[in-house]
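The complex is shown incomplete by one protein chain, all other protein chains being positioned as in the whole.
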Amino acid sequence: MKKVLALSLLVLATSPAFAQDTLFTDMGGQAGIDRIVDASVENYLADPRISKIFEESNMDRVRAQFKVQFCQIAGGPCEYKGHGMAEAHKGLRLTNADFNAVVEDLQAAMDNVGIPFATQNRFLARLAPMQRHVVTQ
Amino acid sequence: MKKLALLLMIAIPATAFAQGTNTIAQKGRRFLPAEISIRQGQSITVTNEDEFIHQIYSEGLFDSEERRPGQNIVESFPRSGTFEVRCHIHPKMKLIVRVN
Partner (left out) sequence: MRLALSCFAFVAGLFMSILATSALAQPWDLFDGGKLLATGGVSQIEGAGGGGLANWAMITGYGTRDGVGANVHYTTVLLPDYTLHSAGVAVGLFDRLELSYAWQEFDTQEVGAALGLGRGFTFHQNIFGAKLKLIGDAVYEQDSWLPQLSVGLQHKENDRGAVIGAVGGKSDQGTDYYLSASKLFLAQSLLVNATWRHTRANQFGILGFGGDRHAGYSAQFEGSAAYLFSRRFAVGAELRTKPNNLSIAKEQAAWDIFAAYFFNKNLSATLAYADLGNIVIRDDQRGAYLSLQAGL
C-alpha cells in the first residue's frame, strides 16, 4: 500500500501539471540551443543588414556566450557570467532595425531547427525586454 | 661646467623616457600606436579609451582580465624579443612590442 502511494506521488510530481516551465526542454535542451545558436550566427554573418556588426568580433567567443545566455534565459541549468547587455553593446550603436534583423534571423534559425512557432514566441518574449538595453541609437 | 649641464640635459629626459610612459591606447577597436619599442624589463600601460570592453593577451606571457572603458592594464616584458599583443574579444586588434 505504501509503495503504491509513494509511486503515485512520484508520478504526480513529475506530471505536466506539476512541472516547472518547460521552455528549456521544449527547445531541445542544451543540444537544441547549441543548434539554434550555430544556425542563427550563420544567418547573422550572411545577412547584409547586420553582418558588419560582427566583423570585429571573436565569433567563437560570441557563439559560446550566446549558448550559455540562451540556456539561462530558457530556464536551463546555466549561469551567464558575461557583461551586462547595455555595456556589451553600447559601442555598437545598434538601432531597432538592427535588433529586429537579429530577431528575424533567429526566427529563421529556430524554424530550421524545428522549434514550433508558439515555443519560439515564448523564448522571444524573454529576449524582447533586452531591446531597451541593447539598442542605443 | 657646460659639459655637465649638457650631459644632465640629455640624461634626465633619457631616464624619464626609460621609466616609461609606455602607454598604448585601445581606441576604435585598435591599439594606438600599433607598435612600440621598449627595453627589457619595462612595462606597457594599456588604457581603454574605447566604447568597448577590452583585454590583452600575449602567447606565453600574459592573459589579462577584461577591462571597461576608462580602466588600465599594466604588463611587463622580462625577456627580449618581438611580441604580439592581442585582445580576445576583438581578434583584429594587434600590437607589436619590440623588447631589446
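Labels for the chains are A and B, by order of writing; each one numbers its residues from 1.
Everything that follows uses one rule, which is that a contact is a pair of C-beta atoms (placed from the backbone, for glycine too) under 8 Å apart; a residue touches a chain by one contact, two chains touch by 3 or more.
Fair warning: this is a prediction, and the values are worked out from it, not measured in the lab.
In the whole complex the chain that is left out makes contact with A.
Touching the missing chain, out of A:59, A:86 or A:124, is residue A:124.
For subunit A, the residues touching the absent chain in the complete assembly are 95-97, 100-101, 103-104, 107, 117-118, 121-122, 124-126, 128-129, 131-132, 137.
Operating definition for what follows: only the chains that are shown with their structure count from here on.
Across the complex, subunit B meets subunit A through its residues 29, 50-53, 66, 68, 88-92. Of all residues in subunit A, those touching subunit B in their complex are 56-58, 61, 83, 87-88, 90-91.
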